[in-house]
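One protein chain omitted, others in place.
Entry: chain A
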Amino acid sequence: MPEIKVTPLGAGQDVGRSCILVSIAGKNVMLDCGMHMGYNDDRRFPDFSYITQNGRLTDFLDCVIISHFHLDHCGALPYFSEMVGYDGPIYMTHPTKAICPILLEDYRKITVDKKGETNFFTSQMIKDCMKKVVAVHLHQTVQVDEELEIKAYYAGHVLGAAMFQIKVGCESVVYTGDYNMTPDRHLGAAWIDKCRPDLLITESTYATTIRDSKRCRERDFLKKVHETVERGGKVLIPVFALGRAQELCILLETFWERMNLKAPIYFSTGLTEKANHYYKLFITWTNQKIRKTFVQRNMFEFKHIKAFDRAFADNPGPMVVFATPGMLHAGQSLQIFRKWAGNEKNMVIMPGYCVQGTVGHKILSGQRKLEMEGRQILEVKMQVEYMSFSAHADAKGIMQLIRQAEPRNVLLVHGEAKKMEFLKQKIEQEFHVSCFMPANGETTSILTNPCIPVDISLGLLKRETAIGPLPDAKRPKLMHGTLLMKDNSFRLVSPEQALKELGLAEHQLRFTCRVHIQDPRKEHETVLRVYNHLKGILKDYSVQHLPDGSITVESILIQATAHSEDQGTKVLLVSWTYQDEELGSYLTSLLKKGLPQSPP
């Protein structure tokens, strides 16, 4: 029985370093190629040696698919393609293709220039890697080769995020990447059709969370920012340059406008303007409202939000700063955090998920004394707030997607084991489908049951579907055909056509049985009795008494002759072909029982 095999190299019972190998109908596909924010050693990249010990990755993998531009989904790509070596196609959407190299370059700079690592990919490698990328449209069916096709669906999570359907013949897998089932201020909601994949591989970041309404969270967020600014404190919002940042900027911009607030809002890093440009040029990927009004007013042109300069951090008075990166693991956000952490008037708002090992994760789990580089201890007195603005589907959203796609199996990745366990039970209970949650390096096999497509001759099909009595579930109509198998083609034709195509003649097999009946009457009277007898029993069949004295039941012929020796015995000759075997056999045994006593 064919099977689909799935092995996570990353994101198996974990968040970060997404990288999942899928084997389907002899094709090998790698889904995402991410890095892990929590590690700085070998563990930050997936272990590609797992894929093949000896031999080139290009020979083994048919294609690589990147779901969106976040580094935990594409951060290892240049390492994978240029340093390990892969020359096959890499698929991603246009916005991802545009933004991905910028984030990779940013990541490279932080790692190499700031931390001084040497064995890392170079700028040139990023460029070379991007040359291997093929950009795909939403809903476009991309034929990777003759059998393997992929199709992207809108995922909502960040600009250009996509879910991918991977299909070979009638077997298919859907990989969600990260997705969001509720539209936000700048993106729409994820959507997929009822494609009934054999397997749905879904993220499960918020497997156990059911989030309150977005409006409440937004009001909460604005209230906290407003209160802090009012009492003269500084607000730090660590974000990634693209994504949540734009959503929160739109939110603060409109709030500042409405409340006529004066405290400055800054956005760190040179990426800002560029990032907003991407949103303007790829406006077709944002939500309905923004797309409709962009000619009159482009939502990504901000009036109140200005570029941040490092020196501003020491300015007195209130301010709001968006700084990268979002998990406080390096860069400007961490620098500002160290400056402001000591003052209880200040506040840091974490608007998204933080991977284990990052400063963000530590303060969110309540740690207030942090060991920084050089054994220095940083005491955190500022207020720490967590607000889930990261655009992942919550438990409700995940269930909703499963309902939409109707998969036969579900496999969870990109989440924590304990939470996955809970969601797995829920999915199995509600949908009665198997749910898997393999750890990294662990292979899950899913049996599929593909149908076999064959060509049926239109003549045969029309004969079978010709309008007749309505189909009856209790008496299913059998169709009879001959399946011709030649090379790799399968054709179902009528037996007659099969014979003709093979140049063969039909062989007639006929039976004639002599049935002796005791009946002293004249022959034609016997025949009449037989006729009436059969007519009475075989109500659904056409029974005919022909002028030449014979009887037909469908195509079965019955003739009567007198016995040569015994006038009281009549011989019935029952003759039928093999095609009427059942009926013929039945008739002989029926007649053998004799005729019923004639009415007096």
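By definition in this document, contacts are C-beta pairs under 8 Å (C-beta built on N, C-alpha and C of every residue); 3 or more make two chains touch, one makes a residue touch a chain; residues count from 1.
FYI, contacts and distances are computed from a predicted model.
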Identity of the absent chain, which is to be given by its UniProt protein name, from "Protein PAT1 homolog 1", "Nucleolar protein 7", "Integrator complex subunit 9" or "Signal recognition particle 9 kDa protein": "Integrator complex subunit 9"
Chain not shown: contacting residue from A:Met259, A:Ala307, A:Met372 or A:Val454: A:Val454
Contact residue for the chain not shown (choose from A:Ala417, A:Leu509 or A:Leu546): A:Leu509
Identified contact with the non-displayed chain, of A:Leu77, A:Ala98, A:Leu251 or A:Met437: A:Ala98
Touch list for chain A against the chain that is not drawn: 94, 97-98, 135, 137-142, 170, 274, 277-278, 280-284, 294-295, 449-458, 461, 464-465, 475-487, 491-492, 495-496, 498-499, 502, 504-516, 537-540, 554, 578-583, 585-586, 588-592
